[in-house]
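Complex shown without one protein chain; remaining protein chains in place.
Let's look at chain A:
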Amino acid sequence: MTPFRYTRAVAAGDALRQGGQAGARYLGGGTNLVDLMRETIERPEALVDVTGLFHAIEETADGGLLIGAAATNTAVAEHALVRRRYPLLSRAIVAGASAQIRNMATVGGNLLQRTRCTYFYDNEGSRCNKRRPGEGCDAIGGFNRIHAILGASADCVATHPSDMCVALAALDATVHLGSTRGDRRLPLTDLHRLPGDRPDVETMLEPGELITAIELPPLPLAARSTYRKVRDRASYAFALVSVAAALEVTDGRVRDVRLALGGVAHKPWRAWKAEEALRGQPATEEAFTAAALAELADALPLKDNGFKIELARRTMVAVLGELAGAGA
């Protein structure tokens, strides 16, 4: 691990001043960053520990929820209002990592965790445009069973690893950002970038900008929502494909729907096309299938991951069917 300075921020202004310095990085639970530093893939000169700030999870005036960026994954998953009003978020969090890691990991860190592409991690032996922009991508011609089918580029086919973010993408969440230049807000679906020709730039964050909170709007249809994760083993594994969904059915028709996919793209993938195709349609397997196919029309398989297209279709149809059945 490359030497670094460590400071613990005691207030937001203090954190932003220190985090704005060149070579500095914010530190949450460390479950991803510390590992990457040990591999020397990340080499920050300074770490600003922000785990002492922004813990609260509070109801907002309009009936939504404001989740502090330093709240642990466990704290969010077990919160009574999250379980009652946004069950897909609880389900997504407990589908990820292990209990020990969820106790350490923060919400802000979860948003900013990096891909588990094996070629990205192979610092010594593989080319990776995320690690060294312009050198090439060994995943594209390599073993790419776990890689992206949507939104990938000729420079990067990595996927975003988070489960929590997939639920947040479906929930119309907003990210609160702070910096010495002022605060701003960003829809969560605009926080992460597609790789394009700059896969090393993974988010829209400005240098020194700090995630301070996630805001969930009031969303009554989220009371009937869930998260399904398909992976190589029953627990403690990253998603091959996952689906976060909320569904409102009235008189047999889809009145409203939220749908997002994980494990398929460089960012949590909001299934806008499927949602559009579904609204107003009968809540039938036929309509669910048509919507899933609309979303996957642009999917491009690599050598080893073509199965993900069929898997994503089936998982979307199964989850929507489950939610439709639950309300019948």
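Just so we're on the same page, contacts are C-beta pairs under 8 Å (C-beta built on N, C-alpha and C of every residue); 3 or more make two chains touch, one makes a residue touch a chain; residues count from 1.
The criterion applied here is as follows: contacts and distances are computed from a predicted model.
Note on the omitted subunit: UniProt lists it as "(2Fe-2S)-binding protein", one of the names in "(2Fe-2S)-binding protein", "GMC family oxidoreductase", "Glutathione transport system permease protein GsiD" or "Transporter".
Within the complete assembly, A:98 is the residue of A:98, A:180 or A:250 that touches the hidden chain. Residue-wise, the contact with the chain that is not shown comes from A:77, picked out of A:16, A:57 or A:77.
Although one chain is hidden here, its contacts on chain A can still be listed: residues 1, 3-6, 8, 27, 29-31, 34-35, 38, 47, 49, 51, 74, 77-78, 83-84, 87, 90-91, 94-95, 97-101, 103-104, 234-236.
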